[in-house]
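Missing here is one protein chain; the remaining ones are kept as they sit in the complex.
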Amino acid sequence: MSDFVRNSWYLAAWAKEVPDAGFLARRLLDEPWLIMHTAEGWVMLADGCPHRFVPLSRGRRVGDTIACGYHGLRFGADGSCVFSPFGKAVPPETRVAARPLVERHGGLWFWPGDGALADPALIPDFSFIDDVRDARDHLVMNVNYELISDNLLDLSHAEFLHTETFGVNGALFEFGKQTVETGPDGALWNKWDMDGSRPPEWAVPMVGVGGAVDQWLHIRWHAPASLALFIGMARAGTERHEPLMPQMANPHILTPSSATESHYFFTREHGEEAAAMARKVFLEEDEPMIRAQQDAMAGRDFWSMRPVILPSDAAAIRARRRLMQMRREEAATDDTGALLEGTSGQQ
Amino acid sequence: MSDFVRNSWYLAAWAKEVPDAGFLARRLLDEPWLIMHTAEGWVMLADGCPHRFVPLSRGRRVGDTIACGYHGLRFGADGSCVFSPFGKAVPPETRVAARPLVERHGGLWFWPGDGALADPALIPDFSFIDDVRDARDHLVMNVNYELISDNLLDLSHAEFLHTETFGVNGALFEFGKQTVETGPDGALWNKWDMDGSRPPEWAVPMVGVGGAVDQWLHIRWHAPASLALFIGMARAGTERHEPLMPQMANPHILTPSSATESHYFFTREHGEEAAAMARKVFLEEDEPMIRAQQDAMAGRDFWSMRPVILPSDAAAIRARRRLMQMRREEAATDDTGALLEGTSGQQ
Partner (left out) sequence: MSDFVRNSWYLAAWAKEVPDAGFLARRLLDEPWLIMHTAEGWVMLADGCPHRFVPLSRGRRVGDTIACGYHGLRFGADGSCVFSPFGKAVPPETRVAARPLVERHGGLWFWPGDGALADPALIPDFSFIDDVRDARDHLVMNVNYELISDNLLDLSHAEFLHTETFGVNGALFEFGKQTVETGPDGALWNKWDMDGSRPPEWAVPMVGVGGAVDQWLHIRWHAPASLALFIGMARAGTERHEPLMPQMANPHILTPSSATESHYFFTREHGEEAAAMARKVFLEEDEPMIRAQQDAMAGRDFWSMRPVILPSDAAAIRARRRLMQMRREEAATDDTGALLEGTSGQQ
């Protein structure tokens, strides 16, 4: 069974990551891909020449085509070979796989599986970042994407792992009520609500000494691993109608690079300081722990290790089960649209 | 068949290696363990949280418990979960394996196999270091423990490998008589006796020009790989009653870290110079040669490579056969007490 669900939308890149007159090469679902913007729109091509298999990204862009750096074959937006330096017609199989790429919310989404099923309406709604002036950022974590999902779906970890950056709140354990539910769009939610809890230091002046606040920490998951985090605080007992801060809404969108490496797409405030802070949280606090988990698992299946299940794991467990179910269905139908058997670039 | 005998005592650490208020994390027999000293004595716990498998050693010690650094579960001396930040009772399987740890001769000995068989009387006798003021030291060699045993059980290698540090004696080849025997405690001995041999330079004044000495080089092996080396010299013909130097007695105790890495416990004189000298001998002279042997074997079984057997190999061959026999018996009974199937930390 594949490590990945294929009939699903994945974020391949933020649009701004792709150089205007060049291309972006990126490993996604353990396959090499090349992304470029042409006169006709976004293009995503398998990054492997069907002649000698070398990455086309070792070549160069010539107009709206890519010229292989080894023997000069050129491929156009639909993946077909549009030029051979040897002049003669090339065999018809001289083409690379191409994928539609949909721009949405500043990101480029692709569907690695059966193109006939690729309905853009299924792209998870991240419209909350459409008008946000936050910086769109990307990093790579050397861990499996499901382990990162687990980490995000149980936010109680912040009380232990992120004490240096976020401090200790404690309200979660003292006042937290956890709700796990499925939204109308199929999204899975893990909601921690801390009603009537002690405010953090900075909010005391706003509610008065002894005053209480309603806090919430909600995370939303779309399969395979596109998450959104919502954090808010309101004057207690106002049904959240008197917020004490604007609700924070952040994408945490994961796309597997391989079974043990993941792309992590997120937003943050602009500037070097915020960039450094995000890297500290993700790469110095989260990643070493998740990597230690991955190392301890040593390639074994999660369930085969009979993990202890705590109530706080409810959402993560549901997400894992749903993914497992999706992978099983794809394995059964064998209708995954996986094109890259044989060569990594040949259709 | 396992790489390791499990129903046997192994040295896990020198007691002094374990920080008073902290813990020592160490890989032993390819499993992660955590050792700490509590009010109730020595504690050895599997170093992997049963919840998400991360090493408990990434967390912190809280009193006589260990708190997981990921989600805050705490484990006590018997391996049971004594606290959950989520407040509710945890599932009964929320526990890590614990092992009795016996302090003897300044070392901490553990029995990875069936606890019912763990008789402390079976710990090899290293009482000769009890009152020795030598420093107890430890290093890691990137080679399999049986290859190190082979190396120690045939001390003739010193005449080729350690010429720079120990010089060339030559007496072993000229006067040496080799005896391989089994002691009453099951220990295997390889004894080189060089009776009536030429004294080394420094001993000439003691025996006079032309005088002879009796030298001996005895090594003792207890399965799986706890060795002791005895070196002495006496006036010839005195039945060793007139020693020309105090007999040297040194432990060379090996505990596999993995199939290709070993802990090496030894004693040496105090001070930086002696520490550096020991590392030169072990890590610059022995290890590169043994590592070259391991690389040449490329994962193949020793016997499958049909090694040439020399008379000097008699003890090493006997030790290998005994270990093989022990592993076969354990494989047959399947009663090894190996607890770590599934997770690396769950009982």
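Letters A and B mark the chains as written, and numbering starts fresh at 1 in each.
Operating definition for what follows: contacts are C-beta pairs under 8 Å (C-beta built on N, C-alpha and C of every residue); 3 or more make two chains touch, one makes a residue touch a chain.
Please read these numbers as outputs of a predicted model, since none were measured by experiment.
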Checklist entry - Which residue, B:Ala21, B:Val308 or B:Ala332, contacts the hidden chain when the whole complex is considered? => result B:Val308
Next on the checklist: Please output the residues of chain B touching the missing chain, sorted low to high.
Outcome noted: 150, 154, 156-157, 159-161, 173, 288-289, 292-293, 296-298, 304-312
Checklist outcome for this item: On chain A, the omitted chain is touched by residues 32, 48, 50-55, 58-59, 68-72, 84-88, 90-91, 93-94, 342-346
